[in-house]
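Excluded from the complex is one protein chain; the other protein chains are retained at their positions.
On to subunit A.
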Amino acid sequence: MSDDPFEAIKATFFQECEELLGDLESNLLALESGSTDIEVINAVFRAVHSVKGGAGAFGLEDLVRFAHVFETLMDELRSGRKACDEPTVRTLLRAADVLADHVAAARGAGAPVDPARSAGLVAELETLTHGGAAPAATTDLAEDDDFGFTPIALDLAAFEAPAGLSDLPDLPPLPDLAALAPLEAPMAAVEGGWKIVFRPHPRLYASANETGLLLRELARLGPTRVELDDSGLPTLDALDPNDSHLIWTIELDGDASEAEVRDVFDFVEMDCDLSITPLNAAASTEAPAAVEDDEEAPAEALAQAAAADLDIAALLASVGAAPAAEPVAPEPAVPEPVVAAPAPAPVAVAPVAPAAPAAPPAPTPTPSAPAPAAAAPVTIRVDLERVDRMINAVGELVIQQAMLAQRVTESGLARSSDIALGLEDLELLTREIQDSVMAIRAQPVKSVFQRMPRLVRECAEMTGKKVRLVTSGEDTEVDKTVIERLSEPITHMLRNAIDHGLEGPDERLAAGKPAEGTVRLAALHRSGRIVIEIADDGKGINRQRVKGIAVERGLIAEDAALSDEEIDNLIFMPGFSTATEVSDLSGRGVGMDVVRRSIQSLGGRISISSVPGKGSTFTLSLPLTLAVLDGMVVGAAEQTLVAPLAAIVESLTPDAADIHHVGGVDPVLRFREAFLPLVDVAWCMGFSDQPTALKGGVVMIVETESGQRAALLVDAIHGQRQVVIKSLEANYRHVEGVAAATILGDGRVALILDIDALVSTGRARSPSRAEMQMAS
């Protein structure tokens, strides 16, 4: 087998693992919410079993070990020997998480699994499986250094057989694996070969085994002499076609081991009487004692036997072997010949070279049987780069369409003219194409939401709180790039909701709430944006404390009069943390300010609402795509610029009396009891060496990603619109204060302002008091 197809299958395996782990989780969650459907338990078992099976095939030992313990417990649940109660489901959920970790580690996509965590869960699973007593076999498993590719299944043997089996007849010892590869480990090789007495039971034929094939296998081990005892055959009228009456005695020469000989009968040992004795020690030629019933000859068995004999003959012919040994003398014949045609006769099989099986024909590419039409929609995989190229082209189309529309308007054509009407249709079509193309990159937020139940479980475990996660809107679609960057903020806010928002079970009960807290994660579309809500039913924001901390940290003045909303928003300030002590969850140096920054970098907004005692809700509002931006088109020194709408808090016409100069130099704008740095956009961008006139000017209050507010002074606000983002770096080079560019309807390039850069560098470059006064 070449490496390539094997690697391809391995890739399939990991792909399948993803699906299986998804199924596993959703089925376990169904169990958690009270499902008692046995099919759900079966599905969980199958998922774990399949992961184990594939992992075994690829020699992923750690994964196999863990999956095995998991599977063993599932087998107990499946068989009803163990009840599927709440603590068990909780352990299973955490085991599913660790299983996912093992898969990720095996794939090379994750850090190695924490051995303590894994071992801890193994212990939990085993305790649940065995009611406390860890089986000795597990220790063997762990200690077995030779744990390798093939022996896995064997090692697991001891404790997989359910206890209830003990009353079954003793099974013959399982054949050693080595026996399957005869030359590797010949066991107990005996000089002079073996004498085998074989009497099939009717069942042997019922399971489509054939004596002829067994003889063929024996012939592969060495020269054989075969004798058929058909003395047990009854008369035709007394014949029961379902019975079996023939006995074969085979003498096998050569140095085949007993295990090799037994292995030939591996599939049928339960369905026959079999004695295997060393040939040189076997003076007696009598059949095993058990073989002495004299019932009617089975036609079917006869036919089988005949077929078998023919097979041997064919085989002999095919290898051109000549009988070398005298056939063993046949036993006295049957009372009368029963079946005319293929009378079973002793067949001598001469030294047969380790025979080739019926020559394997050349491999043929095989169209597999059509898989049953799955419910999954038909999809194709496309290079992302191609999609981006198309999105780019559609962006051009949108711009071109806007330009055309503007030209037509300017030309003074009547609105009812054919051209104007045709243009309207074009506009609709363009919009439709744009939407469809954007939809190609759109994916349901499911991929992000799916990771959250696990996170919630881990947080709950760490904080000792009881938490239920309720998600909705998983199918809400949003651009791939947005999805990729959603995971971190959501993770952080969920952690916060559990760590800070929810109370412990006792506190909740005392407050008249259920001990188990609920955290809701929802996604929905609202006016062209995606809204993500993270809500908890915890204690809400402690405003007194938040304000206290803000004062303590010097973030606000002690006597500052803040509305509830403003206090709530303090938690977004850099350096703010309500955690009194650094726990495992918080205190990682990531505050809500970081969350807000990452949301804003996506062109999104975050808001919070909180009701004391009832809980808090964080709302994220994000654009559906990063290819299009909601912008405010403004004019500054005859240049048209675009300010990202997400950064704009509000706009106003400034009053000269509100402008002050700190130290006579830095201009600031008095805005609701606060002074904001005033940034003269035209001056800062170098469009003008004259300060912008305050009279007739407009100020936009903006907020930077770090939450810092500033006032941007421009000449005029032209309006709000969606613009197609064009990278300036990709087409030109990075320009300080400019985030990107776009093309307006009139075909002109407009720069999109980088508010953060503008605010931080602009303050130092704003015109001084003298210049400002000159202009006003």
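Just so we're on the same page, a residue touches a chain if its C-beta (ideal position, glycine included) is under 8 Å from a C-beta of that chain, and two chains touch if they have at least 3 such contacts; residues count from 1.
The rule we apply is simple: contacts and distances are computed from a predicted model.
Chain not shown in the complex: UniProt lists it as "Response regulator", one of "Response regulator", "AIM24 family protein", "FAD dependent oxidoreductase" or "Kinase A inhibitor".
Per the touch definition above, the residue from A:T88, A:T129 or A:N209 contacting the chain not shown is A:N209. Touching the missing chain, out of A:D101, A:E217 or A:D756, is residue A:E217. Mapped onto subunit A, contacts with the missing chain fall at residues 1, 5-6, 8-9, 12-13, 15-16, 42-43, 45-46, 49-50, 53-54, 56-57, 149-150, 152-154, 156-158, 160-162, 165, 168, 171, 174, 177, 180-181, 203, 206-210, 212-213, 217, 266-267, 270-271, 311, 357-358, 360-366, 368-369, 371-372.
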